[in-house]
Each structure stands twice: as structure tokens, then as C-alpha cells.
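One structure is given here, and the rest of the page talks about it.
Of the protein chains in this complex, all but one are displayed in their positions.
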Amino acid sequence: MKKPKVAFFDFACCEGCQLQVANLGEDLLDILDTIDVVEFREVMTEKWDQGYDVAVIEGSITNEHAIEKIKRIRERSKILIAYGSCATIGGVNGMKNDFELNEIEAHVYQENAKHFKTVPTMAVSQVVKVDYFVNGCPIYPPEFITVLKCALAGLPYHVPDNVVCVECKINENICMYDKGVTCLGPVTKAGCNSWCINNGNVCYGCRGMVSNPNENSAKDVLSKYNISLDLIKNKMNMYNKCRELNKNEKDKS
Amino acid sequence: MEKIHINNSGYEIVPAKIVSTRKMTEQEKIFELKLVHGLSLDHEPGQFVEVSILGVGEAPISVCSSPTKRDSFEICVRAVKDGRFSNAMHNLDIGDEVGIRGPFGVGFPAAKLEGYDIIMVAGGLGIAPLRSLINYIIDNRREYGKVSLLLGCKDPQSMLFADEIDLWQKRVDINFSCTVDRGAPDWKGNVGLITSLIPNVNIDPERTYAVVVGPPVMYKFVIKELLSKGIPEHQILVSLERHMKCGLGKCGHCQIHNIYCCQDGPVFSYNNIKELKGAI
Partner (left out) sequence: MKNAILKKEKLDDFIKIMSKDEKVIAPVLKGNQSYTFTEVKSADEISLKYLPTILPPKKYFMPQHETLIEYDKRNGQKVHCVVEVEDLVIFGVHTCDLAGIQCLNMIFADRPKDMNYLIRKNRITLIGLECNSYCDEFASCALMGNHIPKGGYDLLFTDLGNYFFVEINTRKGEELIEKTNLFENADSNHQEELNKLRKLKESIFKPEVDIDKNEIPSLFKKKFESKIWEDIGERCLSCGNCTNVCPTCYCFDVLDIPDLNLKTGKRVRVWDSCQNEPFAKISGGESFREKRGDRKRHRFNRKFRYPVERYGKFFCTGCGRCSRTCMAKIDLKETIRDLIKEGN
């Protein structure tokens, strides 16, 4: 059987997710046994000018050039995987959307600003159809492998729509709230095996919010621990600013 | 950690080969399966099996063929959007293998129904589990009183087992009627809810068993109609759809109050579940 052609691309991002893939170690060797990597900027210089069986996209879409590029990639790809917070939910790049675009351009590019036109940050799925999502900043490597297997087998992958607490408790972590620390686990999508909390960090909401959070209850919980709603909103916006674009769409329609 | 191999864990599967497939509608496909080594499934009408595609997972699917057909059995699979298992199943073809656990659960008490008039009501995909009973009764027709079959579905295009329905319709020993929610230009049958078919059936309530299988919304209305005809509660049988994940009465997904649908059901008599809120 011919190995599927897989290409990795990056847009506005830190390339940290590519690094996670490059660091998979032994698993990477197994992956390379099953797929044919035709483009991967972090590890190779070759380019491929034909279609891709799978395109793996990192980074968010932040200018017209990127919009065109991602559309072209989509056209050439049978399957498109968005991976990492930037690609799946817009990620930290979304913070730009809090500012006026021309202010941002002027601030970053100063006198050259007119050459660097920018658009509000978008997740990949806000521009083209995405078949698979691997959330997280960075991606949780075992989940990436799971999704890759689904893509190769032609099976759907459902990102768990439960909160991170579900996995966190199974991992028997001490609740961050009991430690007096604010954690976004109670409203963030699971699937990362509570990776951060297992390692002593809090959840930053990098995987996006669950589709049906109990907002009233979340407020209750915050008040129990004496935490203001604004603080949580700010924390959530760090990764999740781009979801407002969808909301605006909905409001318009 | 030590690994022990066991052969009676309850999760072992028996391979089965797909010997034929039939596309019924845009969504539904029938698979005829043969267990390896000439094994017989030996199911009762109304029971289900856990079908597994290794690497994809397992799904509970009711057996839609009658146990009187012994050398193979059939299942009907509806492909649902984003359904991991159902779409993978639809991609399989003749000669491919799946794994089978079961049969599980309590089916229709075919022997107990002998000597009674039978009125069978099926809506939508409910025809699949009911078909095992219909064909069982046809094969043992002499043992039963009057047999009525009432079918309903969305529209003529989504009618399952259309060829067979044609045959049932032509039989003199079955009182057959059928309705669709939405007609089509060439549809000459009834249009309307399935409950509208019940008043036309001549029912002797004390000696009638009613068997109802359909989507969750259907039960309430059909049962109400049957009760108004005077059929005793314990003579109304229903088959409930739940997510039977393990089939062994453990995993909890199919639980309705204190009942495990996979072991205690899926077939229940109405008097046993009427108090259980949310059951129907």
C-alpha cells in the first residue's frame, strides 16, 4: 500500500506544536513508518507540488496572504487537520482582536505599517473546512497520535466535550481551587489528560470552552472561592478571543 | 503488572463474515452475517448483538432476521452523521469480517404469544427488530390468532424492507397497513401518524398482544391508543432503544431507573415500565 502523503504547514504561531511532533521520539519513528512526510519546515527543506492526503496546519490566520494560502492548501488536501490552539481556536494571537487593526499595525511595523496589512485573527476553521482538531498549546502528543490514526483510518475523532476536571480527578490531582489558585479546568474541553495540572500548573483554557458550560454554576463556584468573573474572563480570553468572531456571526444572522 | 489471558471474560468476540449486503435507503444497509465454524447465533426475536469492528469499536444492533433462519442472521445499520461505527460498517463489504458478542437481552416472548391475536406496530427503524418477530410469526403462523402489522415512516423513500413489505401486504394471513408522515407523488397509501391506523384494526383486547417498536417519541401516543382499545397493560410489549455499551448490565449507559436495558430488556411489557419516568 502506498503511504499517505502528509504535509505540515505553519501560519501565525510559535511552531511549538511542530516541535512537539519532532520530539515524539520512538512514536515518531512509528509514524514515519506509516506516512510519507512531504513537507515539514521544522525538519526538512524539500517542497512538494502535488496533492496531499493529509495537511496538518499550525497557526492562526492573520492576514490576506494567509487566507489565500490556507485556501490553496485546503484545495490540494484530502484531509485537513488543525493542530494547536492558534489553528483550532485562534489562540493567543486572538488577543490582537481587542485592538484597532491600524493601531496594531502602526505599533508593530511603525513607518512600514502600510506594507503589512492585517485582518482580525481567525482560527483555521473560520476560513476553511477543518476535518480534525487537535487542541492545545502546545498539542498533547498522545492526542495528536490518536487523531492521526483516526485520519489514516478514515474515522471521525470527537474532541471530548467534557471539562478538564473529569480527567484531572481521574489523575487524582489536588484541585487547584483547594490550593487557592484559579484554574480554567472547570470550563475547558478535556482531551489533554489534564497535562498541565499533572505537572503542577493550572489550566489556561488552551483547548477552548466546552460547548455547554454551566455559566451560572461557574459563577457560583467562583464566588465560593472568592474569585471575580472578570478575572476568569480575562484568563479565558488569553486563548479564546477568536470565539467572539463566531458569536458576532451568530448575532448578525 | 502481570498479564493473564482468559477466555471467558465476556468481551471475547466470535468472528462473523459478511455474506451479503443490501442497500435499503440512502442511510440504511442490511448485512447478512455468518458466524465462523458454522456456529449458530441462536437468538430470540428482539434480541441484539454487539457488533465490533476492531480498531473502530462496538455497537449494539438488533438482529432483524428471524431465528427460524438458522445458518445466518441479518442486521440493519443506519449510517448517522459523524457516527464512527455506523459509517465504518457501511464501508464494509461481502467477505469482510466483523466480531459478534451476544445475543443479549430479553427478546419478544414468541412462545408466550402463541394462541393470541398479535398486533405489531413499528415506526421508522423500529421495523428492524420487529422484523425478527414478524418473520418468526410468519414461519409459525399456525400458532397465532389474527396477526396485524402496522407500519409507519417519514416518507416512502425511507421505507425499509420495501420488497418484503410488498410480500407481507399480499399475504391473506396478515392484516397489513402502512402510513407515511409525508407522501410522494406516486404514493397511494395512507398519509398521517401511525396512531391513525389503530382504530381500523378489529381488536379483541383480552386475547391480543400488542408489540410496539419505534423511535422514542412514538411510544406514548401509540400506547395510549392501544390502552383505549382495552388491551391490558401487561399485553403491550415495547422494545426500548438505549446505548447498550457493554451488554453485560455493568457499564451504566443503558440504565433506566433500576433497570439495565441490555439485560432486563430491550423488550419490556408496558406495566413493568410505565412507572419509570423517562422510560418512554
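In this document, chain identifiers A and B correspond to the written order of the chains, with residue numbering beginning at 1 in each.
Criterion: contacts are C-beta pairs under 8 Å (C-beta built on N, C-alpha and C of every residue); 3 or more make two chains touch, one makes a residue touch a chain.
All values derive from a computational prediction rather than experimental measurement.
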May I ask which residue of B:69, B:146, B:229 or B:245 touches the chain that does not appear here? B:245
Only one of B:12, B:71, B:139 or B:155 touches the unshown chain, namely B:12
Which listed residue, A:214, A:228 or A:246, touches the chain dropped from view? A:214
Footprint left on chain A by the chain that the document does not show: 27, 30-31, 33-34, 145-146, 148-149, 152-153, 161-163, 165-166, 169-170, 172-175, 177-179, 186, 212-214, 216-218, 220-221, 224
Hidden partner interface residues of chain B, rising order: 1-13, 15, 52, 54-59, 78, 80, 83, 85-86, 97-99, 125, 215-216, 241-243, 245-246, 248-253, 255-258, 263, 277-278
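The rule is simple: only the chains that are shown with their structure count from here on.
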Note: chain B sits from chain A at a C-alpha centroid distance in Å of 43
Note which residues of chain B are touching chain A in the complex, please. 55-56, 82-84, 87-88, 91
Chain A residues touching chain B in their complex are 153-156, 158
